[in-house]
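Below is one structure, written out as structure tokens; the observations come after it.
As you look at this complex, bear in mind that one protein chain is not there, while each of the others sits in place.
Coming up: subunit A.
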Amino acid sequence: MNDISPEAALHRISPELRPLLCSVVRNGRVGLDSTNCLRVTDLKTGCISLTPGPCCDRFKLHIPYAGETLKWDIIFNAQFPELPPDFIFGEDAEFLPEPSELPHLVQWDAGNPECLLQLVKELIQQYHHYQCQRLRESSRLLFEYDSLLEDPNYGRNMEIYAGRKNSWTGEFSARFLLKLPVDFSNIPVYLLKDTALDPGEDVALLSVSFEDAEATQVFPKLYLSPSIEHALGGSSALHIPAFPSGGCLIDYVPQVCQLLNNKVQYIIQGYHKRREYIAAFLSHFGMGVVEYDAVGFTKLTLLLMWKDFCFLVHVDLPLYFPRDQPTLTFQSVYHFTNSGQLYSQVQKSYPYSPRWDGNEMAKRAKAYFKSFIPQFQEGAFANGKL
């Protein structure tokens, strides 16, 4: 398989077929996993070798589906560009869609650049029905499918891959890929903007693999868009529970959904709480505020004075504030350590309660500063050098 960029593929394809391929490689997001575009490889031609290029008219299309990648051959004829394409469905030799269910094939319009993409989407829909039909080989898995289908939250956003039998056990296996109905729109924008890529729509997909027909070996996995994963604190931040023995998807999926929803709400509330906290500190310390993070409200620096002794206090608020306590770093403006850094002390345990509001936290922090600073000053004089 030779990977080629969309631009290279468009350059090599026959000019009459270029608009059709353009919409596939540029706008071709299909299925639940719309973070990945459709990919084109193995461009070849049906013309004789003396025909001057570009004249490629057949290629392999890679389609993400239910955690797998379908590799379908699409065959045109450069000398007859008005004719509809033909397809070879790779390893799914038994997949034979009904032509009447493919309106864009029956009414093929070579002049419509979207025609091929629409036809591919119709074929994927037919492929989904074909896979669902294959679940009939296992009554247990068919039950899982039917129960999910009844729930409108999951039934409409589900892909199933009833693959080849497990090569070790000879058992029938299947994978369910579900799009979880979680609202990510209220996540603060700053949490989403730091990802290097533009992943498109924010989505959470739950993949559940049944390695046997009796559902004794079930492996769930949660896939999040890169921006959502980053906003929630990375891949290790969210652990979904294991699939319960004897359990079923109709109970398990809502559980995972709720867990994710709670996490998202926690993040959103945490953002508001941090903002409240910073606002309270600004109100209490006024001119003593040196700087603060006005976007994510994760940092605050104060310059304070106690009996002619000036010091800085850096406040770092964690992602899961107020559950996790902010870190206070006291820093002397006079004293240096041996390594040339300003003398500082970090305080992680001080009087704190996540149930206090921002105002109360600011008041308590102020009181703590007053009680701690003499000790800090002594330490600075003893261990630091001017």
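We adopt the following convention: a residue touches a chain if its C-beta (ideal position, glycine included) is under 8 Å from a C-beta of that chain, and two chains touch if they have at least 3 such contacts; residues count from 1.
The rule we apply is simple: contacts and distances are computed from a predicted model.
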Choosing from "Translocon-associated protein subunit beta", "BRCA1-A complex subunit Abraxas 1 isoform X2", "Importin N-terminal domain-containing protein" or "Myelin protein zero", the absent chain's UniProt record names it "BRCA1-A complex subunit Abraxas 1 isoform X2"
From the list A:G31, A:G67 or A:P97, which touches the chain that is not on show? A:P97
Return the single residue from A:L105, A:L180, A:V208 or A:I267 that touches the missing chain. A:L105
Full-complex touch with the removed chain, picking from A:D3, A:E68, A:D86 or A:E214, is A:D86
For subunit A, residues touching the missing partner are 44-49, 51, 58, 73, 75, 77-80, 83-84, 86-89, 93, 96-97, 99-100, 102, 105-106, 108
